[in-house]
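Missing here is one protein chain; the remaining ones are kept as they sit in the complex.
Our next item is chain A:
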Amino acid sequence: MSPTPPKRFEKPSIWSFILILVVLLFLVTGINNANITLSRVIGGVMNIGDFLAQAFPPDFSRIGPIMSAMVETFEMALVGTLAGVIISIPVALLSSRTTNSISFLRSLTRGAVTVMRTVPDLVWALLFVIAVGLGPFAGILTITIDTIGFCARFFSERIDELDKKPKEALESTGSGYFGVITGSVLPQATPSFVGTSLFALEKSIRGATVLGLVGAGGIGVELSAQMSLRNFDQALMIIIIILILVLVVENISQRIRAKYI
């Protein structure tokens, strides 16, 4: 008798079975609650067509104030990202095993960074609008927090995977803690830090364009206003300008990364 091949289908454990059931339940109720009907889909396509018909040609008459809002958006992203990156360096040193041997402090900073990362930026923006009022300052604070959540995590992971030999070599010269950090950890990690920071800037620009929707400054305020006033031709112009800015920044950032890292 030839040996029997393995079963075609492995019976799932009771927990995987329950998980599959729960996910299926959410899928069904989700589709059901969204009230998806053929007429709504067709209507939606028609409405988009309607929007496009009204939006073309885009209205460039208010290009002046829109550009200044765009510059404000870019400045918010730049200032917030820079602040976030600068704060991320000590935070990353505190949350990395290589540079911080006190596990309690490490868990504390890691926890704080996780909170900054997991709370979405629009929620932070709502919070800061309450704290410091409407306008770009709330946006800058939001982007700073968002950048720390992103950069501190990747910075500390990079520090953890650095080659430990230069660190030990500098320790053996009688150097203290800060000497080892400035002499081996920071120089080794700098290329990766620069790359991550450029990614963070790209992310911040995209983020900053929508922060205005909740009143945290930038071009989002304009977009939201023109959409509610049904000035679709002006709204389309704003969308085009956002697209251009994001593409330009991504392109420059990619060139810098390709050249130096």
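Details
To be clear about the criterion, a residue touches a chain if its C-beta (ideal position, glycine included) is under 8 Å from a C-beta of that chain, and two chains touch if they have at least 3 such contacts; residues count from 1.
Just so we're on the same page, contacts and distances are computed from a predicted model.
The listed choices are "Heterotetrameric sarcosine oxidase delta subunit", "1,2-phenylacetyl-CoA epoxidase subunit PaaC", "Iron-regulated membrane protein" or "Phosphonate transport system ATP-binding protein"; the UniProt protein name belonging to the chain that is not shown reads "Phosphonate transport system ATP-binding protein".
Residue-wise, the contact with the chain that is not shown comes from A:170, picked out of A:170, A:208 or A:221.
Interface note for the absent chain: among A:30, A:44, A:120 or A:191, the touching residue is A:191. Contact with the omitted chain, checked across A:58, A:90 or A:183, is made by A:183.
In the full complex, chain A contacts the hidden chain through residues 163, 165-166, 168-176, 178-184, 187-188, 190-191.
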